[in-house]
Every structure is written in C-alpha cells, then in structure tokens.
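The complex appears here without one of its protein chains, the remainder shown in place.
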Amino acid sequence: MESSDLYDVYETDTPPSWADHHQHQCAEEPDNVECLRRKIKYFFMNPCEKYHARGRKPWKLILQIIKIAIITIQLVSFGLSNQMVVTFKEENLMTFKHLFLKDYVDGGMDTYAVYRQQDVYGHIDYIIEQYGHLHNITVGNHEYEKNGAVYTPLSLCQEYYRNGTIFPGNETFEIDAQVQTDCLKVYPMYHQSLREVLPHFELYFKRMLSVTVTFVLKAINLQTVRHRELPDCYDFTVIITFNNQAHSGRIKVDLENDVDINECRDWKVTGASARSIYLTVLFDCLIIITCVTSFTLCTRSVINGIQLQLAYTLYCRNLCNKKVPMSDKLEFVNGWYILIIVSDTLTIIGSVLKIEIQTKVLTSYDICSILLGTGTMFVWIGVIRYMGYFRKYNILILTLRAAFPNVIRFICCAGIIYLSYCFCGWIVLGPYHEKFRTLNTVSECLFSLINGDDMFPTFKNMRHKSSLVWTFSRVYLYTFVSLFIYMILSLFITIITDTYDTIKV
Amino acid sequence: MESSDLYDVYETDTPPSWADHHQHQCAEEPDNVECLRRKIKYFFMNPCEKYHARGRKPWKLILQIIKIAIITIQLVSFGLSNQMVVTFKEENLMTFKHLFLKDYVDGGMDTYAVYRQQDVYGHIDYIIEQYGHLHNITVGNHEYEKNGAVYTPLSLCQEYYRNGTIFPGNETFEIDAQVQTDCLKVYPMYHQSLREVLPHFELYFKRMLSVTVTFVLKAINLQTVRHRELPDCYDFTVIITFNNQAHSGRIKVDLENDVDINECRDWKVTGASARSIYLTVLFDCLIIITCVTSFTLCTRSVINGIQLQLAYTLYCRNLCNKKVPMSDKLEFVNGWYILIIVSDTLTIIGSVLKIEIQTKVLTSYDICSILLGTGTMFVWIGVIRYMGYFRKYNILILTLRAAFPNVIRFICCAGIIYLSYCFCGWIVLGPYHEKFRTLNTVSECLFSLINGDDMFPTFKNMRHKSSLVWTFSRVYLYTFVSLFIYMILSLFITIITDTYDTIKV
Amino acid sequence: MESSDLYDVYETDTPPSWADHHQHQCAEEPDNVECLRRKIKYFFMNPCEKYHARGRKPWKLILQIIKIAIITIQLVSFGLSNQMVVTFKEENLMTFKHLFLKDYVDGGMDTYAVYRQQDVYGHIDYIIEQYGHLHNITVGNHEYEKNGAVYTPLSLCQEYYRNGTIFPGNETFEIDAQVQTDCLKVYPMYHQSLREVLPHFELYFKRMLSVTVTFVLKAINLQTVRHRELPDCYDFTVIITFNNQAHSGRIKVDLENDVDINECRDWKVTGASARSIYLTVLFDCLIIITCVTSFTLCTRSVINGIQLQLAYTLYCRNLCNKKVPMSDKLEFVNGWYILIIVSDTLTIIGSVLKIEIQTKVLTSYDICSILLGTGTMFVWIGVIRYMGYFRKYNILILTLRAAFPNVIRFICCAGIIYLSYCFCGWIVLGPYHEKFRTLNTVSECLFSLINGDDMFPTFKNMRHKSSLVWTFSRVYLYTFVSLFIYMILSLFITIITDTYDTIKV
Partner (left out) sequence: MESSDLYDVYETDTPPSWADHHQHQCAEEPDNVECLRRKIKYFFMNPCEKYHARGRKPWKLILQIIKIAIITIQLVSFGLSNQMVVTFKEENLMTFKHLFLKDYVDGGMDTYAVYRQQDVYGHIDYIIEQYGHLHNITVGNHEYEKNGAVYTPLSLCQEYYRNGTIFPGNETFEIDAQVQTDCLKVYPMYHQSLREVLPHFELYFKRMLSVTVTFVLKAINLQTVRHRELPDCYDFTVIITFNNQAHSGRIKVDLENDVDINECRDWKVTGASARSIYLTVLFDCLIIITCVTSFTLCTRSVINGIQLQLAYTLYCRNLCNKKVPMSDKLEFVNGWYILIIVSDTLTIIGSVLKIEIQTKVLTSYDICSILLGTGTMFVWIGVIRYMGYFRKYNILILTLRAAFPNVIRFICCAGIIYLSYCFCGWIVLGPYHEKFRTLNTVSECLFSLINGDDMFPTFKNMRHKSSLVWTFSRVYLYTFVSLFIYMILSLFITIITDTYDTIKV
C-alpha cells in the first residue's frame, strides 16, 4: 500500500473507509473491529468532515487562526519598537566614528588604517583631544560616565611582547612570547595634546601587538517620547583598537560600540503621556496562554494518534497475523501537529524572553528574535495545511512533499561535488581571489554562481599574477558553472516534473 | 462541457454551431430555436467570420487599431515633452545642492550629515551667505521671489522641546514633550556671516528637533524655446532640513525642492515661432472622442451578450428543464470587451487630466501618467486578442490562460512560505543587515534572491557581530534559496508544461 | 508530406530515394522520370554521400574549411593590431582630461560640472594656461599643430541668444531666439591668466548656450616600433564644451577627442626592421579571392537547385496533374548556401574596406568591423551544417530549427505584453527612476529583469517621493517579473521540450 493512497482517501468527497482496505483481509469479530474502524476513519477526517460527521465544532482550527493573527501582531509590534533602538545604536556608532577617528570618511572603515609612526601618535592624540572637548563638540546629548562626582577616565592600553630584539636585516630575532599590557588613565579635561598629558608615553612599535582606547559615554534616547514610550538610558562603551598583530607595517584601526540599555533612574515627562509597557506585557501573556492551549490540544491529538496506532497494530498482529509496515504506522502521527507543537514551544519561550527584555531584566535580544521569528515562520507554514483541504491546492503541496525525498537525495549527490569544488577552489584560488579567502566565502560565492549571480565580477577579480593559476581558475569556473547550471539544475526540474506526473495520475 | 471546447469551436475554419451542441438534447420548436441558435452562432464569430457570413465590415476592429496608434502617439509625445521638464527640475536640484550645501560632493547625499556643534552653525552660515550672494554666483537665471518691490526673505526655523533638562551622566531627565518652533527671517543682502545678521541666534542642541531653512527661487526654463514651445516660469521652494530627531549626535542634512510651474506673466519671443499648445489639446480631444466611441460600442456588445445569455438561459430552463452552468453563462461576457472598456475609461480620464495639466490648471502629473500609462498598457495587451484569431498563436495564449488559475493557486501556497520567511528574516536579521531593515526591503531582497540577483552581496553584507545570528542567517539564506529556486520555480515549469500538453491534445 | 520527412530521408545511411515518394503516384515514362529522379536524389546528398556515389571529391567542403581558417586569422590579426590604436586613443583622452580639466578625478566625468560664475572663468583660464605651457608639462610627445611656421591658435567660442532680457523675479522675459557665436583665438605662449590675454572677455550667463574651447594637438604612436610596425602620426582635435543649454544653473563640462590618423611625412627607423603592411594586404587579397570562389560555387549550386525545382514542378504539373506545395519547392533552395553567399558578400566588402583603411585611404573602421565581424560570425555558424551530417548532432539542430517558428511566434505575443509594460513604465516611473528615463533604457532594464539581473537595485533606486507612484512601481515590478519569469520563460521550455519529443519519435 502506497503512502499516497492513504492521502487520497480522506481527500475525496465521500471518504471511503481507510480501514476497509485492511478489513477485507481479516473480516471477523464485527463489533470490536467496526468500532476500531470507525475510530480510525474519524481520526483521519479533516475539521470540516468531522463537523459534518459528528457536528463537532472546529475549535482547534479557530484557535489556530486566532493564534496566527495575534502572533503576527506581536511580531510586527516587537519589530517596529526594536527598529528605533537599532537606528539609535547605529547612528551613535556613526557619530563616534566621525568624532573620534581622524580623517574618517563614511564607508571607509574597511581601509581605515595607519602606516606611519607619527600617524599612530596623531590618531591617539586626536581621540584624547576630542574626548576632552566632547561637551563642546557633540550635537547629541552625550556625557561622560560619572563615578560618584568625578568623571570616569579614558583608558589607553598598550599590549606588547614582554621582551624582544628583532633584527630583520640580520635575519635574527630573540623574542619573549609572553604578552604584557600597560594601561594609562586620562581624565577628560581641556588640554592640547598627548605630549602634554603623558609626556613619557611611548609605543614600542617592533614589539607592540595592539593599542586600545576605551571609554564610556552615556546618552538618553529622547526620540521615543514622541512615540509615547518612555526614554531609555544608554551606556556606550566605545573601544578603539589599533591592531598591529601582523607586524606588517599596517595598523588597522577599528571602533566598536558596546551598548547597555537601562531604565533611567529619575525622570519626568510633561506635555505627553508616555504609554506604559504593561499593555505589551499583557498581550504577551495572552499569546503564551493561547500557545499553551494550542500545545496541549495538539499533544493530546498526537497521543490519541499513537494510542490508536498501537491498538491497530495489536489488532493486526493478533487477528490478521500481519505486521503493520512502518510507513503505515507513521501515518498515525500527523506531521502538522508536530510542526504546531514545535512552533508553540518556540513562541512560548520567545514570549517569556520578550517580557524579560521589555522589563530590562535580560538583553538577549538575538535569541528572543530567533525564537519568535522561527515560531512565527512555522505557524505561517502551518497555514498550508488548511489549503490542502481544497483538492486543487493539494496536488501542488503533495507534489512538493513527494518530490522532497528525491530532491534531498539529489542535493546530497550534488553537495559532494559542490564540496569538492569548494575545497579545491579555496586551496588553489584563495591567495589570488578575495572571494576564495575562506571556505565560507568560497561556498557563498559558488552558491551565488549556481544561481547566476556575480559571475562576471568573479571572473574579473581574479588576480592575474600566475598564469598557471589564472588558467586553472578559468577551467574551474567554466566547468563548475556549466556542470551545475546546465546539468544539475535541469535535473531538479526533471525530478519535480516526474513527481507531478506521478501524483496527478 | 469543458470551457476549452467552447473556445475551440469558433476557432476552427468551418465553425460548427456552438448551439448545436445543446440543441440535440432538446430539439423541438424549430423556428424560435433556430433563430436563437443562429444569433448565438453569430455572436461567437470573430470579425473575419462575421464579414464572410453577413458581409459586415469590421468597423470595431478598425476603430481599435486606430485607437492603438493614436493613444501610443499621445503617450510618446506626452513622455517626450515631460522629459524636458523632469531634466530641468533635476538639474536645478543638483545646482541648489552644490550652491547651498557646504562641501557637498555629487552622490554623497546619503552620508551628508554634521556631527559637531560648530559645523551646524557653519552650514547655516554658508547657506545664508550663498543666498545673499546668489546673483553673483549662479550661472543659471535664478532670482529671489518678489513680494511687491522687496525680495522675500529666507526663513530659518528651529523646532525644539519647550522645556527640558537632560543629564545622561546621572541618568535623569525632565522634559516637556510639547514642541515649540521659533522662526527668523533673513533678507538677502551682502553680509559676512550668521553672527553679524543674527548676533543672538542660538541652537539648543539638547532639546532641538530640527532646523529648517526655507526660501523661494524663481527661474525660467528657456530651453523649450529651441523646441518651439513657450518657456514656463518655475517657482522653486528650497527646503534645507537639519534633522536632529534621534538626538544621536548625528544631524542629517537634507535639501528638498518643491516645484511650481506657471505660465509666465509677460513674454515676447522673436526669431522663432513658439508652437501653441492648442494642437496638442485638439489631439487629446480626438483621443477622447475615439475612446468614447470605442467605449460605447463595447458596452453595447457586452449588453447584447448579456441579453443573449438571458434568452438562452430562459430557453434552456423552459424547454429543456436544464440549468445553464455558471461557466457557460460567463462565456457570453467577452473578457476582452471588459478590458477595452476599462482601458477606455482610464484613457478618457487621463486625457482630460492631461488637458488640464497642459493648460496649467492642474499639476497632478502622477495620477495622469498612471491613468494614461495603464490605459495604453491595456490597449496593447488587447492586441493579443487579434493574434488569437490565428490558430498557432492561439495555443500559446490558451496555455497561458489555462495555466493561470493553477499558477495563481500555486503562488498563494508559495506566497505563504514566502511571507513566513519575510517575517522571520525581518525580526532576526533586521538589526544586522541593511536589506532586512523594513518588511518592504525584506520582501524585495527575497524576491531578488529567488530570481538569482544580488545573492553574494546579501550573504556578504551580513554583519558578523553575533555568531549565533550569523549562523542563523546562513541557514536561512541557503534554505530559502534552495527551496524556492530548486523546488518552487521547477514546479512552475511543470505546471505550464502540463497545461500545454492538455491544451495541445 | 511533412517537411521533417524530407530531411530524415537523406540523413539515413542508405538514402531511399526522395523522388520515390512522389513517383509511385505517377509512375509512367520511365526514362525521363528515372533521370530526373536520379538528379534529385543526387542533389540532396551530402558531400560524403556524393563522394561514395560518384567519387566526386568534396572540393566545396575543403574550400569552406580553408575559408573559415583564413577568415578567422584575418579577424584576429585585425583585432590585435587595432587594439593598440584603441589603447593609444584612450590613453590620450585620459591625458587630455587630466591636463586640461581643472580638478579632474578619474571616473568623475558624469558629475563633472561647474555651478558658479567664478568657476567657469577659472576653468577656461586653466585650459588656456595649460595649453600655453603644454611643452613643459606633458610627458608624452604632444605638440601644437603648425600652420607654416606659426602654431595654430586655440579657439574659444561663446554661443548665445542674440538678445534677451530675462527677469524670473517678475515672471517676464523678452528673447530673440536667434543664436549668435563669438569666437576668439589664443596663441600658445607663456602668460598667466585669461584676464591678461583677453582683458575684455565676458560671458553673458543669462543668454549663453555654450562655451567651446577647441585646439589641435599632434602626436606620434611610437609604441608600434616595438611591434615591428611603422609609427603613425595622430592629429587630436580636442573639444572642451561648457554646456549651458538648460539654463538650470549647472554647466556640464565635456571633453571630446576627434582623432585623425595619417602616415607620417618623413621618418627614419634604425635598429629595428619595421615590417611593411604589404604582407597584410596580400593576405586580404587571398581572402577576397577565396570568398569570390566560394560565392561563385554556392551561387551555381543555388541556381542548379532552382532549375531542378522548375523541372520537377513542370514534371509534376504535366504528368501527375499535381501542384507541388510551396514547402517542397523551398526544399530545393538550400538555406546554408544562402548563408554562405551572404557571409561571402560581407567578407569581400569588409576586406576591401580593410585594405583601404590600412593604406590610410579611408577611416571608416566601424563599418569595416561590422562587415568583417558579421561575415566571420556567419561563416562559423555555417560550421553547424557539417555537424548535422552526424545523426546525433542532427537531432539537436533539427529541434532548434523546428522550434524556431513557435519560439518566434511566442516572442511576438510576449513582445506585445513587454512593449505595453515598457510604455507604461516609461511614462509613469520615468521621472522617479534613473533607469526608466528613456524608452531604450526601460527596455534594457525590463529585459535584464526577465533574465534575473539587477532586480534589487531596480527596486531600491525608485525615488520615494510620491507614495502613489511608489506603490504603483511595486505592483508594476512584481507583476512584471512574476508574469515573465514564472509563466513566459516556462512556456519557452515547454515549447522546446514538445518539439524535441516530436522530432525524436
């Protein structure tokens, strides 16, 4: 008995008993059997049929629809409120780059580096000077962190090999690989230059691994007042790193920005009513309750299914001396229920986290968004199940479902060839092509090539230094693209077409 | 009876009576029936067949062909004349940016912002100075607006929270969310700097929401003289905004340009004859007349069809005791006529608007262009109808038509998965990827990915801050692309192929 | 009788007589008929079969192969020699831009414009100054043109409306549309500025249409000496235009470079032997001879075919009272011969032009390259003919050939929808999207979209000014892409698949 038969059965308008099929193989004990048969028949009905058969209202269906609506609303509101925070963080990062990095130009972070000893001192000088004058410079409401009454100082750390004499001219060196860190503190005040503040500060360029400048700035996100939310207080830990680990003569400068969001200690807003967050929390709780209900109902259904399956297996073994094949057994476990259970679990955990975040207990926004996002995604995908109740939609879904194993199987084969190309491209072209530097980018690049993106730039950006490697790269790229686009992608279409023909008949 | 049969019938060379089909089920009352049968038969003929059958000249066909020609001419001439206006507006905008924005570089509008208090004053200063010297600077014919004999002043407005003390250092703030606006007027004259004109002008950076500089410039588009059109007079309202709503330390500067086009008050052109616009208006009227005629004829045909359908339904019910199925009823309403009626309506409204625009009564160019554009599009699509009269072209059109419901159905299913990916991507990747900032760009990005565009940049521009989210993004993108390109796009091809096979047999 | 039958026949190994097919319909007059039958049979044989049948050496085939070889060699050598000229021109253009355009930055030509009166004078000043000092500045061997003993001067022309008073402030103007041109000559010498040379020079900005600076520089392309070719003498006419036709306040500056290549008047090269060009001319003559031969042979074959067809038609009409269908008649005219004739004609004309160019009589390089290029392309496409002699290759070629009419037919239908989208997009989105400015770019943009390129940028670069138009643009783009990629491209695949199945059986 084919799996597809099973499905066809409860899709026809007058569902012939699925159990019938088995019954005429072992048609004794009418009472018990009839009962089991009817149970199984009922189990495989869809909500509408159940309603027609026994008049049972489709509570579960209604619950799911409500769930989809409120989960989507929650997600959108969460996203929108979060967008403001992200923008504030981003713009502050841009501000810090413009204020503290000398000669910084927008979008030039990739190539922002210093190459001269004098420039390194100049850059550090500039940071200290700007930090000292911050009050008079910034157009935002940034302030130094206060430790009691005094401002917290800026910290300037130099990391270097403890000891070392390096003479590249003689090809000799002596080095102590232990790393030592020296830190200085600079309090914000008006002074002219590094030389004045730290007359004895010196960088040991030959041994230096990095110089790090760290300071904390505070700000308030006033913007939210206009959206009827309470402003939050932000702590920005700005970290500027001069990275000399390669000792290649190029010191890469980087500015990072760690953000800590707190409720402000003392506040007063007049002229507008700042909406409290309790409404949002209430809504989250509603979602949790809905999801728990949905979770319980679906779990019950799954358990029912398993019990029914056990009964059926027992019946088959005892009365018909027949083993129920695995595929039939699996039919009793409805995959859609599993999907709903998973999505409910994710949403419940996500919503709990969300409440914690909004009450400033936690800040793990990433995990929360992944949980909520994945949960919502599964809930939406679950909608397809209801579409399957219409015959014409069903063919398409069934085709995708039936083609799935073959596609996965084929992706495995193609994946091995793909992987072999990845390894080969990485090792050979890596030193000559930006996109082949790491295994990860190789994979992304090849994946893009298969789908017809970025092909000409990939060809073009190959460095033309070794003509052997250059020739290899052409052969590599032409064969890869031809093989994957002309043969493998075509085979995908063939597999789907073939499955569709099988299903349709 | 299949819908496709119906079509095939009146496409064959010797059209067998469509009514025949029904008649032999209820072949009584010869006279009346015969008459109805002939009417229906005639109704479903195409113009050529009608000509052969009754010698009726295909007036409607000729009218449509003429309509296509003149509508296209109108559209092209409208587009060309409008192009000059658009170019003039664009170039003026560029000029204003170069004249009034300090250190402006072409294409740098996205990152054009100020970060220092001194710079804000400097930029405002610069604008006022340039505005004062405009006469001596500009190479175009720009002039200040005159209010009687005096020039209208530049207006400098500051918007700020009415009251507020903000101490981010202590995490305390007190704010009055009411917004107040102070405006100053600066008359254009030669002066050195902001300090001289407005010695007491001050910006409250901590409370400021925005600073707006507004002024009006006038110009004449002389260029049109050379294309034998009368020059128009333009009023440019230049609005320069310093946007500090985020209070993030970054004040975004924006220059906008509202344009108002008028007929000049007094003019004299010698040496060339400026063509009057009456010819164009006349041509527009011709189009309106043509469209009204076409509209009337098509409406009559549709009404005829409905009457015939009613008669046929009556006849079937009374004599054959048979209900006419909905699909047969719909056959009497020719979809192409509906298309023509819609297109005529759009074109008529559009042409009326166009006349208004050209006589400077209205300026709603956008609505007009949408109406005319859509109208012309429908008229052109209508051409396909006439291609359907040739058998070989017909197969293709029929295939597309027949596959349409299935494609729509499938797009629904795919759309749900697509939507679920959109939501999930927005919420999780939004803070880390430029393209996932808003739901709208997420949708555009995913749509582009499906069609094989911008894949590598999407992979690459993901910010590598949280490795959890980064991993999620890889899984998200790889599964999305694989699912949509390898399974869903393949299924589209399968659906079309399957439909084609069905049609062809 | 299907056209494909005809083809199959003479492809099988033991060709059954094609005439047989007809003969058993009218099998009288054995002698004459037999003769005709054999002639026709022979006519439809391929070279190999002809060799086996009558031992005729395949001269024509050999000639074609030789032709392909020498034409390709000619093309490659022409391309390579021309590449050096193109590079020299390009680099000189770059040099002139760097020398004569003030503050010019590589790749910034699109935005190179002036916006201030003072800047216009400054730029003109700079050009004159640089021109005066050219000898001491340039690193190339540029020199002024000499008219006898004196250097030719630089010409500075101002174009303006003859008369005009323009008062945008009052919205009044009076203009004489006649254009007047004033020219000044500046001889190259050491002077400081425009003011000194032309103390009374003034630009009438309000009426000015353009300022043009023109001068001639001479150079010798020494580079060719190293490739054993004779150096040529170049005349560069440099034209710098300040374009103010729009009077929008933006004067676009453009530098163009007309090149004239001559043989140098007097030269002497020692230390290396400069290869004369006579060898190349000789080779071109060889090609002309080959092509003329090939042309003659093919024309003869075509004429033979037509004669045979007439004989056959006559025979059919007289003896069998049967009209030969058009498709059968066309079989006698071999399409490949037509292709060869066309390609020969193009190559002959192209080669003649090439000789003229290389002897510096003509300079119409473009026409020559189009003729030679197209000729070579057709010759190569002709190679496919010989592949068709192998059965397995033939199926593929036949499929493409058989699918061609259907594809063209379908492209017509799709083309109409495409055109309607073009018009609509142009008129509505034109003012808001760079890519929709002209009908030509609209078409290119939509064509790229169909093939999955540049989709995200097209979405993104839509200006977000009017939300109505913005919404329209989304609907427009989504429907366009979906319709074309999901339905129309799929149908292409279906058509090809269907044809293949038909051919294969």
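Order of writing sets the chain letters: A, B and C. Residues in each chain are counted from 1.
To be clear about the criterion, contacts are C-beta pairs under 8 Å (C-beta built on N, C-alpha and C of every residue); 3 or more make two chains touch, one makes a residue touch a chain.
Just so it is clear, the model here is predicted, and its values are computed rather than measured.
The chain that is not drawn here is touched, among residues A:Trp59, A:Tyr278, A:Phe404 or A:Tyr478, by A:Tyr478. Contact with the undisplayed chain is limited, among C:Ile427, C:Cys445, C:Val469 or C:Met487, to C:Cys445.
Here one chain is not drawn; of C:Met45, C:Val302, C:Val342 or C:Ile493, the residue touching it is C:Ile493.
Where subunit A meets the missing chain, the touching residues are 108, 111, 113-118, 120, 161-163, 166-178, 205-206, 244-251, 406, 409-410, 412-413, 416-417, 419-421, 423-428, 430-431, 437-439, 449, 452-457, 459-460, 466, 468-469, 472, 478, 481-482, 485-488, 490-491, 493-495, 497-498. In the full complex, the hidden chain is touched by subunit C at residues 72, 75-76, 78-79, 82-83, 86-88, 91-92, 94-96, 98-99, 106-107, 136-146, 151, 218-223, 225-226, 231, 233-234, 262, 264-272, 365-367, 369-370, 372-374, 376-381, 383-384, 387, 392-393, 396-397, 399-400, 403-404, 407, 411, 435, 441, 444-445, 447-448, 451-454, 489, 492-493, 495-497, 500-501, 504.
The rule is short, and it goes like this: only the chains that are shown with their structure count from here on.
Residue numbering shows that subunit B and subunit C use the same positions for less than half of their mutual interface. Remark: rotation between subunit A and subunit B after Cα superposition is 90° (nearest 5). The geometric centre of subunit A is 49 Å away from that of subunit C, both derived from CA atoms.
Once the centre of each chain is set as its mean CA position, subunit B and subunit C turn out to be 34 Å apart.
Counting partners per residue, subunit C has 452, 493 as the residues that reach two or more other chains.
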